[in-house]
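Have a look at the structure below before the remarks.
A single protein chain has been omitted; all remaining protein chains appear in their positions.
Our next item is chain A:
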Amino acid sequence: MDGDSTTDTTQLGITGEYMTGGTYVLQTQDDDGDESFNDHEDGNGSKDHFREQDIYLPIANVARIMKNAIPQTGKIAKDAKECVQECVSEFISFITSEASERCHQEKRKTINGEDILFAMSTLGFDMYVEPLKLYLQKFREAMKGEKGITPVTVSEGLGEELTDDSFTGQLPAGLITADGQQQNVMVYTTSYQQIPGIQQIQFS
């Protein structure tokens, strides 16, 4: 099944699991801002520059979504599935292009969620905007969970990850001091970040 070089996983820099499983395990590099993707280093860019009209979403996924819209007893002809597949690519390009224009107009480089929603509205898909906002919320919540377990090194992490989430650890409210007296002292220091797997720094 592997006829062309684009399926060479080593060249694409992705692991074998990526190709087989339903989950996508790409090698992550946290040196980049995690908000955007860019095209600096397209190692095999010249070879694999596909035109928009050549890229399609997998027909099985498309067909499955179509089936949601029709009665259970209904069937879908193969050419109908292919037709929708093409329409989908066209749709994505259409929206992206509009969003990109707006982005440029506002002198921004990164297309964000708002740009897409605005493009939808402009292009007559206003009815999607509200449902999409809800999905966006779910997405953001799911991503918050993921961010929380991103490992950071001690030296770098202390500088960057000093959000409220980091301060999960506190000294107990009651301290026994040297003279045996229990005092209610709340000592709130930066050293007590309880980041899992990270060695805690004890400042004495």
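We adopt the following convention: contacts are C-beta pairs under 8 Å (C-beta built on N, C-alpha and C of every residue); 3 or more make two chains touch, one makes a residue touch a chain; residues count from 1.
Here, contacts and distances are computed from a predicted model.
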| item | value |
| --- | --- |
| UniProt protein name of the chain not shown, from "Large ribosomal subunit protein mL43", "DNA polymerase epsilon subunit 4-like", "GATA amidotransferase" or "Protein ECERIFERUM 7" | "DNA polymerase epsilon subunit 4-like" |
| Interface residues of chain A (partner: the chain not displayed) | 1-4, 6-7, 12-14, 18-45, 48-52, 54-62, 64-66, 68-71, 73-77, 79-80, 82-97, 99-101, 104, 109-113, 115-117, 120, 123-125, 128, 131-132, 135-136, 138-140, 142-143, 146-147, 150 |
